[in-house]
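Contents: one structure, followed by commentary.
A protein chain is absent from this complex, but the other protein chains hold their places.
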Amino acid sequence: MAGSVFGTLVRLSTFGESHGKAVGGILEGIPAGISIDPEAVQEDLDRRRPGQSAIVTQRKESDTVQFLSGIFEGKTLGTPIGFLIENEDQRSKDYDQLEQAFRPSHADFTYQQKYGIRDHRGGGRSSARETVSRVVAGAIAKQVLEQHGIRVDAFVDQIGHIQWTGAWRTPLKAVSESTLVRVPSLEVAEQMEELIREVRKDGDTIGGRIRCVIEGVPAGLGEPVFDKLHAELGKAMLSINAVKGFEIGSGFDAVSMRGSEHNDLFTIEGKTTTNHSGGIQGGISNGMPIDFRVAFKPVATIMKEQETINESFEAVSLSGKGRHDPCVVPRAVPIVEAMAALVILDYLLIQKATH
Amino acid sequence: MAGSVFGTLVRLSTFGESHGKAVGGILEGIPAGISIDPEAVQEDLDRRRPGQSAIVTQRKESDTVQFLSGIFEGKTLGTPIGFLIENEDQRSKDYDQLEQAFRPSHADFTYQQKYGIRDHRGGGRSSARETVSRVVAGAIAKQVLEQHGIRVDAFVDQIGHIQWTGAWRTPLKAVSESTLVRVPSLEVAEQMEELIREVRKDGDTIGGRIRCVIEGVPAGLGEPVFDKLHAELGKAMLSINAVKGFEIGSGFDAVSMRGSEHNDLFTIEGKTTTNHSGGIQGGISNGMPIDFRVAFKPVATIMKEQETINESFEAVSLSGKGRHDPCVVPRAVPIVEAMAALVILDYLLIQKATH
Amino acid sequence: MAGSVFGTLVRLSTFGESHGKAVGGILEGIPAGISIDPEAVQEDLDRRRPGQSAIVTQRKESDTVQFLSGIFEGKTLGTPIGFLIENEDQRSKDYDQLEQAFRPSHADFTYQQKYGIRDHRGGGRSSARETVSRVVAGAIAKQVLEQHGIRVDAFVDQIGHIQWTGAWRTPLKAVSESTLVRVPSLEVAEQMEELIREVRKDGDTIGGRIRCVIEGVPAGLGEPVFDKLHAELGKAMLSINAVKGFEIGSGFDAVSMRGSEHNDLFTIEGKTTTNHSGGIQGGISNGMPIDFRVAFKPVATIMKEQETINESFEAVSLSGKGRHDPCVVPRAVPIVEAMAALVILDYLLIQKATH
Partner (left out) sequence: MAGSVFGTLVRLSTFGESHGKAVGGILEGIPAGISIDPEAVQEDLDRRRPGQSAIVTQRKESDTVQFLSGIFEGKTLGTPIGFLIENEDQRSKDYDQLEQAFRPSHADFTYQQKYGIRDHRGGGRSSARETVSRVVAGAIAKQVLEQHGIRVDAFVDQIGHIQWTGAWRTPLKAVSESTLVRVPSLEVAEQMEELIREVRKDGDTIGGRIRCVIEGVPAGLGEPVFDKLHAELGKAMLSINAVKGFEIGSGFDAVSMRGSEHNDLFTIEGKTTTNHSGGIQGGISNGMPIDFRVAFKPVATIMKEQETINESFEAVSLSGKGRHDPCVVPRAVPIVEAMAALVILDYLLIQKATH
């Protein structure tokens, strides 16, 4: 295990540094004979793409995916799908000062400690650029899931202190995707955009939260005891850059609840009247929507000057150059969906194996 | 992957239903030649044991571990350590009514959906009794970690709305372990015990939160990009029964923070002045204490009557029998430590492999 | 990976030293709801058992398996099946001289080099006693395979220079199992027994070969490119003690064959007229019988005096004590079947997952 492979039957391997020639991956285990729509893949890449709107980084990457194998005449062969995305807009000299200095709350220091060497340009392997490969793989997984009647919908429900507290319904996806922030309310979107612009003006950054709802998952997915469905979803989410927390259903609110209010009572259809469980009981899906939230910290690169140290552990000061996001959360929505889709598809196949 | 194996180089496999003959496991990958103190293992089992105090379930289990292999003349052989704990106090007839009925927010329904068959007595494999095996393995892992100067300390920091908000220091472990609730303050302990007694009197249950601090972890542990150290810790925690959330460092608070306040600035010793990162940056330990929190929902079995359904999807009513915990969180402290220790030891060995 | 876990969806973990308290294992991934016949498991254990006949070791072990979990009212629960077999007839003092000396062609030396410590009694973990756990797991896997119309039949086809060269047909299993040597010819059996007795009289040991034929395997099992079906079968066989070679279909004979004679031509039923492929083409089963052979070296423990060295690398002489097999091959037949059954069942489930 060296960390760049994810999944059991559906398995994604990725490679790529931010300022290397390309990033890409190999997705294996996708069943054979499935029609893949490359445009839908590209759409998800565009949702993640830098430069997509005024509130994200202006780094320009066309992020065009090239498929190299595993798809023949528009259909999956059942063999590994190799793909790559070339790196284009690399202003590597923006990063010259980083050859020595460790950016606070970045992975510069830990990569140096771990490997004794690092590609300092744009964060190298630690850059969120690596998530491009996840989005490609996840977009394919979503297409397979759709054929099983499973929908994976993520959206922003908090930026800073501004929260969207509405009730999620599928049609709201059109709303969330119509806003720059990807929140399912035009009004809240406006407040959030305002906050992000303000933060950017300050040369600062802000955190946020993404909620993900997966509908149509049949009961029975999840492997007791260590590979509980929400444990794997949690790992998948926590592996995304900048994520600091994961909660499912009632989540941290459960801490102060009583059993009598927390228990989800059954209906005679085998559904539950509430969904504090978030669609999973005992690590196994129960047929209700899977519902979880992911906490993102504010981007570490700020435009303000900061004190830090260099490789010789000497104090140096550093001010952010390059083009960065004041808030990465809107762009992370398709990444959350991608990782969720990979987990659900993997567990769906595992469950099929024993039935 | 069928779910009952955890880890890569240090690997735990477990078996056992709540009311079967025994629970147990196989722990492999523990380096050879290490002296194992069986009493320290038993102590951790006693911290998890039912019947240990007035505020937990009065089910009586001596929970005595028998080692069957892998230890020779007091030292590890490097071969798998097989162990088992016999199940003793099984009042299986307490569970007769469950042969048909699905308990709300338990795994009865999902196991039945997944497997089409289940051992209804005491929850079978879905029972938290399975965590006995984790505690045995974790207690061994902790002994190995100690020899590397690594300490794993978990404690309760919230029950219901009552929170302990102090600053953690190692000596507080003696305090937390001296209280029935395992909270590092005698005063807060009293309030929490009071709450638990009140909840029990109501035939109800209450949730809680455990914080875990790991000191002495060298910088460099963690495998980018999917096997980030906190992603694996998160999975390990979310695999524990009743856990609904995991957060590291700033956690969900990061959502409303700005980069300028969230960034951990370096000292010239290579430490950081704050620890919002929770000891991990970019998925790799940075040498600061690893610091995370785990949310537990209230136990689903309550002594109040509840409406539910049976296997024929007919409405039935159910009232809790048997002996259950009003609050499982104090007993979960050694389980959190165990899973954390297994992850850290596994990653420590993986890191050693490439250096 | 520390070596004591085998398989992907059907996964066996084992533990146990030869002279420890017990050997045993955890078998997970067996589908739920399957009736298990414990007597059939015991029968396979008896086929492997020491003391079963005059031509094998006279060590007495009843080898009675105890199931601890995963089976409820005679049926599998889908949860891990924990089991153990107690070690009984341990004349550990037979091994006192081995505390220091390394037996030639045994694993004493390599275990000492690897771990710096070893349980010298009876070979410890390196003893073939460990294969008891494989036989238990394999006997369960065979029962599951039977329900899919798949039969796994192994038999001896060579001892020393004496070879059985007949054509295999299923009914011959009754013949091979009726002989002490497990060869499908009474006449050849007599010659082989005679040879084994002669070898024993000399205080020596002799090698042999086992052939395994698996009928009823549907076309389509096997995962290109690294997890080809015969690659996994090969690994499974090579992991058995004393195995020095594996060949499938034409095997090493293929080296001197021409394509025009080696190619298996198709019939219009989709079968082939010859089976040089051994039932597998391109790593995937083709619906013909899977047919492979496994080479066993002569047992290393001989009753003759041998020169060797001790832990201080000083020359010492050693003569075999204890009770050993002049030829281990007849007892290895159920082990070969067990490992083959585990591989086939695992790959059957993996294939089901994607179809």
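Descriptive notes on the structure:
Read from first to last, the chains carry the letters A, B and C; within each, the first residue is number 1.
One rule holds for everything that comes next: a contact is a pair of C-beta atoms (placed from the backbone, for glycine too) under 8 Å apart; a residue touches a chain by one contact, two chains touch by 3 or more.
Everything numeric here is computed off the predicted structure, so don't read it as measured data.
Among C:Arg125, C:Lys142, C:Arg182 or C:Arg331, only C:Arg125 touches the chain left out of the display. Residue C:Ser239 is the one among C:Ser35, C:Ser239 or C:Ser319 that touches the chain missing from this view. Only one residue in the set B:Ser13, B:Gln42, B:Thr57 or B:Thr79 touches the chain that does not appear here, and it is B:Thr79. In the complete complex, the hidden chain is touched by one of A:Gln52, A:Thr79 or A:Asn310, namely A:Thr79. Touching the chain that is not shown, out of C:Ile117, C:Ile248 or C:Ala341: C:Ile248 (per the contact rule at the top).
Seen from subunit C, the chain kept out of the figure touches residues 1-6, 8-9, 14, 102, 104-107, 109-111, 113-114, 125-126, 130, 158, 160-161, 199, 202, 204-209, 219-228, 230-232, 234-236, 238-239, 241, 244-252, 254-260, 262-270, 272, 276-278, 280-287, 295-302, 304, 306-309, 313-315, 350-351, 354. On the side of subunit B, the interface with the absent chain consists of residues 8-9, 29, 31-32, 78-79, 224, 349-350, 352-355, using the contact rule stated above. Although one chain is not shown, part of subunit A still touches it, namely residues 1-5, 8-11, 13-17, 20-26, 28-29, 32-33, 66-70, 72, 75-82, 84, 114-119, 124-125.
Please note the rule applied: only the chains that are shown with their structure count from here on.
Measuring from the averaged C-alpha position of subunit A to that of subunit B gives a distance of 27 Å. Residue positions of subunit A touching 2 or more other chains, listed in rising order: 8, 224, 350, 354.
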